[in-house]
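What follows is a short report on a single structure.
The other protein chains are all here in position, but one chain of the complex has been omitted.
The chains carry the letters A, B and C, assigned in the order they are written, with residues numbered from 1 in each.
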Amino acid sequence: MSEYTMTALPALGGYQASFDGVTLQEVTATAIVSIAIPLGGDDAMAKALQDAYGTAIPRAGHTSLANDGATRFLGMSSEQMFAVFDHAGAHALDVIAGNLKDAGYYTLQSDNWVALRISGPRSRDALERICPIDLNSAAFPQGKVARTTMEHLGVIIYPDDTDSFILLSGSSSAGSFLHALETSIHNIL
Amino acid sequence: MIINHPHLGPRDAQEFVYLGDASLMDRPDWQDENAADNFHDYLYLRDNPDGEHRELWYHEQGDRSWLVVTRNTLTHEITRVELARDVAIAMRRRK
Amino acid sequence: MGYSGWKVIWQGLTGNTGWKPAWREPDPKPSYDVIIVGAGGHGLAAAYYLAKEFGITNVAVIEKGWLGSGNIGRNTTIIRSNYLLPGNEPFYEFSMKLWEGLEQDFNYNAMVSQRGILNLCHSDPQRDAFNRRGNSMRLAGADAVLLDADGVREMCPFLDFDNARFPIKGGILQPRGGTVRHDAVAWGYARGADSQGVDIIQNCEVTGFVMESGVCMGVETNRGTIRAKKVGVAVAGSSGRVMAKAGMRLPIESHVLQAFVTEGLKPVLPGVITFGAGHFYVSQSDKGGLVFGGDIDGYNTYAQRGNLPVVEDVCEGGMAIMPMIGRTRLLRSWGGIMDMSMDGSPFIDKTHIDGLYFNGGWCYGGFKATPASGFCFAHLLAKDEPHPTATKYRLDRFRRGAMIDEKGVGAQPNLH
Partner (left out) sequence: MTQKNRITGGLVDRSTTLNFSFNGNRFQGHPGDTLASALLANGQIMMGRSFKYHRPRGALSAGSEEPNALVQLRKGSHQEPNTRATVAELFEGLEATSQNHRGSLENDFMEITDLFSRFLSAGFYYKTFMWPKSFWEKVYEPIIRHSAGLGRISFEPDPDIYDKGFLHCDLLVIGGGPAGLSAALAAGRSGARVIIADEDFMIGGRLNAETLEVDGISGSEWAARAAVELAAMDNVRLMARTTVYGAYDHGIYGALERVTDHLVTSNGKPRQILWRVYSRRAVLCAGATERPIAFGNNDRPGVMLAGAVRAYANRWGVSPGKRVAIFTNNDDGWRTASDLSRQGVNISAVIDTRDGEPRAQIPGATIAMGGRVMDTRGRKAIHSIKLVDGRTIDADCLAVSGGWNPNIHLTGHQRGRPAWREDISTFVPGQDLPAGMSVAGAANGTFTLAAALAEGHAASDRALSDLGMTPKGGDIAKAEDEAANVTAFWHVSESKARAWLDQQNDVTVKDIKLAHRESFRSVEHLKRYTTLGMATDQGKTANMLALALMAECTGKTIPETGTTIFRPPYTPIPMGALAGRSRGKDFRPYRLTPSHKWAEEQGAIFVTTGMWLRSQWFPQPGETHWRESVDREVAATRGSVGICDVTTLGKIDIQGRDAAEFLNKVYVNGFATLDVGKVRYGLMLREDGMAMDDGTTARLGKNHFVMTTTTANAGPVFRHMEFCRQCLWPDMDVHLISTTDGWAQFAVAGPNARKLLQKVVDSDHSITNEDFPFMACGEITVCGGTTARLFRISFSGELAYEIAVPARYGDSLIRALMAAGEEFNVVAYGTEALGVMRIEKGHAAGNELTGQTTAANLGMGRMVSKKKDCIGNVLSERPALNQDDDLRLVGFKPVNKSEALASGAHFIARGKSAVMANDEGWMSSVTFSPELGHSIGLGFIKSGQERMGEIVRAVDLVHNKDIEVEIVSPHFIDPEGDRLRV
């Protein structure tokens, strides 16, 4: 056993704050694994996903949910999806690889991203100040995902509940991203 | 500008990075006897039309796909948007 | 008629009714020694110097619209000779020297104002690059001064030194840089050329070239055929579509560069300032407006208008270095079409077609080059050999691998 212990430090130290009509919190212990579909391997991947998770390959811009509801697949492009699921530690890759076998190429992405949930009746008002995507519940219902840019930062956004959105942005700029969100909230209140 | 992405629908062109004429997909054969001239024309010469222009846009703040956008350089009207990869595969079939 | 203060006073006393037209509005003659296509700054300057320096006065300048309607009338009026590469620096320094004697030369006050141009740097590598460039300038006989942060602060105390995302580490100053009243340059050259017998033919669009056994013998226009021994094309912005009429493909793309001016203000800026960590450069016009610009929009276009992302990006750059202008209002924005070349440098060259000469590819640096470009193009048209300061601006340089790439970004026009 090593004399040095490694402790995981969330990008924002587990940030959480509530404002009038908006709640903002860092989502920790979330694993993200990118799954690339080999050229010509769509059918094999479709089958693997069906067998392991009982769901289909999400089209780009859409998400699909495992039948146990625990894993959400984000369609990042026609040949790439992100698997998002609760998982502490750094071995998430093995989970996906174990389930989908050699149907895809897998890359650990958990630590590339900081994940924030913004929720509450005024969450759209706050996001309106930085997000070019139309977040109207009819235009952007649950089951959709978009990758775009907010305040010069790349962001992946998807609704995970009514008036609730998950935001993924680069972990190295987590502080600036949080600042952008907090500013938006300050500006609308 | 708005680019109507074949998979993602209308997105602000600000999410994209522009490269140039779609002819840049048609890279010459390095072993051709006229390779030097072919590469020169390929990399440096442009039709630069005033009117319909097929051009390459990269969805950097999106799905990372390269698109072939057909856009009018006088009016900016966009009449067609294709995935560059599909276009490239079709091009190779023709060859 | 000659212009002078006395003339202004005399005319004032006599009701300003004695002023003569600044130029004639002649009909095209059947033929000329030289036709220059494009009555923009470069075309008019070329005609002026053909007549004045090379004694060739049987010249027509043919313009699709009104004279000066191209980029000479829609730029940000900056003059400088702060280039790095040997292919460029001597040419731009030659241009600077011509600017310095221009008004007395063509008897028109173009308000050449050498209040200095300051490029800011924000990192050590940037400072090293400025050092290299400053030395290039000095080797070419130009002026260059390197400033540290304190030197910049002394000159422009209003810049954001204390709260900047990209701290100002210093800058390179060319004291002889500055601004010129852009329209007046076109008008001065037009008046000067016209007074020496050059025909400036406005609202005359070139529809084709007269080709006889592979030689260019003139131009077809909407006002008939006009023949000439030599045809020089200087239509930057439209080079692609005009040269296409001669069957040429060019190492050029057309892009739009937006420019901006604010409401008038009492004096704010000493000279020209450019931001080294964002896309923003600014000066103040004699009328008081802050004239500024930034990056090109980045997509091929012939439409003289841009879009919001670049508008906002440029203004962000402005606020980043000068937070004092927050309550100053943007009054007007406009766009000009740039000949963006494959290495960011221009062409002044014969084409492979006898009798057809080409001047273009100025990217967004054409205004400062106007006098030298006109002079060197006239030199080429008159003597059939390049002027000593413009020997590198050849159309075949990419085939040879002799690029003149100041920015080092390669064959992607929208990055230059």
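A few notes on this one:
Here is the rule we go by: a contact is a pair of C-beta atoms (placed from the backbone, for glycine too) under 8 Å apart; a residue touches a chain by one contact, two chains touch by 3 or more.
Here the structure is a predicted model, which is why all the values come from computation and not from measurement.
Note that the undisplayed chain, when the full complex is considered, contacts A, B, C. The chain not shown here is touched by just one of C:T57, C:S333 or C:T391, and that residue is C:S333. The chain that is not drawn here is touched, among residues C:D27, C:E263 or C:E385, by C:E263. Along chain A, the points of touch with the absent chain fall at residues 1-11, 34, 36, 38-40, 79-80, 90-91, 105, 107-113, 128-134, 136, 139, 151-153, 170-173, 175-177, 179-180, 183-184, 187. Touch with the hidden chain on the side of chain B covers residues 1-2, 12, 17, 19, 24-25, 27-28, 30-31, 35-36, 39-40, 43, 56, 58, 60, 64-66, 75-78, 83-85, 88-89, 92.
Looking at chain C, the residues touching the absent chain are 3-5, 7-9, 12-13, 15-17, 19-25, 65-66, 68-69, 73, 86, 89-90, 103-104, 107-115, 122-125, 128-136, 138-141, 144-146, 158, 160, 163-167, 181, 183-184, 187-188, 202, 262-268, 278, 284, 286-288, 303-305, 307-308, 311-312, 315-316, 318-320, 323-334, 397, 399-403, 405, 407-411.
Criterion: only the chains that are shown with their structure count from here on.
Separating the centre of chain B from that of chain C, both taken as means of CA atoms, is a distance of 30 Å. In chain B, the residues that touch at least two other chains are 12, 14. Put simply, chain B touches chain A in their complex at residues 7-9, 11-12, 14-15, 61-65, 83. The residues of chain C lying in touch with chain B in their complex are 240-241, 244, 249-254, 298-303, 307, 309, 342, 398-399, 411-414.
Residues of chain A that touch chain B in their complex: 59-61, 76-78, 80, 132, 146-149, 154.
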